[in-house]
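As you look at this complex, bear in mind that one protein chain is not there, while each of the others sits in place.
Moving on, here comes subunit A:
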Amino acid sequence: MARSPDRRPGFSRRAQYGIFTGYVIAVAGFLAGVAMLIVSIVNPQAFSSVRGAASEIARPAGEAGAETRAAGQSVISAIGAYFQAGRQNAALTREVAAARANAFTMQALEGENRRLKALLGIVDPAVKPIAAARLIGSTASSARRFAVLSAGAAQGVRPGQPVRSSAGLIGRVIEAGPGTARVLLVTDPENVVPVRRARDGLPAFVEGKSDGRIAIRLLNMGMNPLKRGDVFVTSGSGGLYPPGIPVAVVTEVLHDGGVGHLASDPADADFVVVLPVFQPTAVTALGASQQAAGPAPEASEAGGGN
């Protein structure tokens, strides 16, 4: 097939000027794009209002999609369960027996915990969630990991607030429009979360790897004490995330840390809950001191510092 000849204008002045203007606008657009790109890399919040408005427009489609997702998952899991019923039954019976034993231990520990806390005079602040919403969209084809939430500033959602599902941490809000908000998922490389091992409180922080897994980095150097299956929960340091939210399960041990799976896959989360910032005063103080001290030598995370 030969290419179409309609780019050759012949002797028409008008057509020639039209083509020339097209080239001028295309190159100018390219240069304008470069300028906007530089602006948005230097200041990531520069275009947040435009993005917020765009998410508002697409919100109905996203909500419909979120509902289909829930329905679709239940259909698929129902079919899957039919095929695996026998195996699943045996596995669940074993699991229930183990869980029953664990539950008694947990009750004892809970009582002890309460007594010890009363002894120390620690009062747990009652955390009342700000909003419950659906995740209505995500950046499924970009290397950055954002999701869009179906609640926004009208429901009290503000940038910085942590987002969790029933199974674990999802991320934190970075931009809030009137009816939608943009969530930086835990798997994004920019999201650094201070954590501790649930078993013994070993401090570490996790950092997204952008491929659905997260890197676990230990604070104390030396022998790597990680084992596969270790559960990491938020530690509450930094003041942003409330302590005790499951974040990751170690699946691979490296010489200086590990690689983990998410405790809560955002694809499985039907509803998520936006929580208030754990200790707002600490976060603002940290931000102010960081501003006073100038930029950190390497990419450190506001509020997620350790």
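The rule is simple: a residue touches a chain if its C-beta (ideal position, glycine included) is under 8 Å from a C-beta of that chain, and two chains touch if they have at least 3 such contacts; residues count from 1.
The criterion applied here is as follows: contacts and distances are computed from a predicted model.
Asks: Between "Putative tricarboxylic transport membrane protein", "Rod shape-determining protein MreD", "Ferritin-like protein" or "Carbohydrate ABC transporter substrate-binding protein, CUT1 family", which matches the UniProt record of the unshown chain?
Replies: From the listed options "Putative tricarboxylic transport membrane protein", "Rod shape-determining protein MreD", "Ferritin-like protein" or "Carbohydrate ABC transporter substrate-binding protein, CUT1 family", the omitted chain resolves to "Rod shape-determining protein MreD".
Asks: Hey, which of A:Leu92, A:Ala154, A:Ala267 or A:Ala285 is the one touching the hidden chain?
Replies: In the full complex, the listed residue that touches the missing chain is A:Ala267.
Asks: Could you tell me which of A:Gly65, A:Gly156 or A:Pro203 touches the chain that is not displayed?
Replies: Answer from the full complex: A:Gly65 touches the omitted chain.
Asks: Over the whole complex, note the residues of subunit A touching the chain we left out.
Replies: Given the touch definition above, subunit A has residues 1-4, 6-7, 19, 22-23, 25-27, 29-30, 32-41, 44, 46-47, 50-51, 54-55, 58, 61-62, 65-66, 68-69, 72, 135-148, 185, 187-190, 209-212, 262, 265-267, 269, 299 touching the missing chain.
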